[in-house]
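Shown here: the complex without one of its protein chains, the others still in place.
Up next is subunit A:
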Amino acid sequence: MAVDLSTKAPRAISGALRTASRKADRRPWSERELIVLSWLAPFLFALVWEALCRFGGVNPQVMPAPSAVLATAWTLVTDGSLFVHLGYSLLRAATGFVIGGGIGFGLGLLVGFSRLAEALLDRSIQMIRAIPFLALLPLVIVWFGVDEAGKIFLVSLGVMFPIYINTVLGIRQVDPKLLEVAKVTGLSLRGRITKIILPGAMPSILTGVRYALAVAWLALVIAETIATTKGIGFLAMDAREFLQTNVIVLTIVIYAAIGVIADGIARALERRLLAWHPNFVKGGRR
């Protein structure tokens, strides 16, 4: 049955394409249709997965069916524990992001604006950046023990560099022709920073934010696997002890979902802050 589905589906799509193009030659696919289409593949994937588990003889201990994962999710939601763990994880990620992002942005501003600060700081920062931050894990445990501080430190460290680098880059890439405009319009130093340099650096900074969000998650996944009693990572480790594959899969799905949501937030931020930018015009090209 599963095989049946996977071979028929593409034919059905191409059939729909053909009729659409015959009906109205010039009409492109509407936004809504494209969004529906983009969900088709993941939906089919889940369907095939479910079918394989039910009829394909896949051992649920190896790979539980999506329905079993959903049932597990429901159990954890009703006893409230899912939200407790989720809350801990989100709080760690957010705290680490704010601290690391703040430090990265601050250092980025300093180095971006001042050649002196660059001479003093940039080389050291680049050297630290060369360390894969996850390699610091054993040291972090020695320094901070297995408390919250260590986890937040790890997330902060991961977040700091992408924000730092993109802030410096953004500031340095501001068009010098626009800085000449600042001069001939008699713009004050403050005006130059708030009206020209920061908006000009914003696309680059937001790229850093998006990248940092992904790094924050990665750091969290690793950090939460060390001696924890709360958090999504703990949920996964605990489930591993008892071979509860459906809980493990659930935690993976949750990590994925939160990653998608975080990226969505970053994109919404881009759309709002970069409304002027040709790449973010509402409704596509003009």
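Quick note on the criterion: a contact is a pair of C-beta atoms (placed from the backbone, for glycine too) under 8 Å apart; a residue touches a chain by one contact, two chains touch by 3 or more; residues count from 1.
In this text, contacts and distances are computed from a predicted model.
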| item | value |
| --- | --- |
| The complex's invisible chain, by UniProt name, from "Amino acid/amide ABC transporter membrane protein 1, HAAT family", "Aliphatic sulfonates import ATP-binding protein SsuB", "Formylmethanofuran dehydrogenase subunit C" or "PadR family transcriptional regulator" | "Aliphatic sulfonates import ATP-binding protein SsuB" |
| Sole residue of A:Leu82, A:Ile125, A:Ile165 or A:Met202 that reaches the chain not shown, by the stated touch rule | A:Met202 |
| Hidden partner chain, touching residue among A:Ile35, A:Val77 or A:Val181 | A:Val181 |
| On subunit A, residues whose C-beta touches the chain left out of the figure | 177-178, 180-188, 191, 195-196, 199-200, 202, 274-278, 281, 286 |
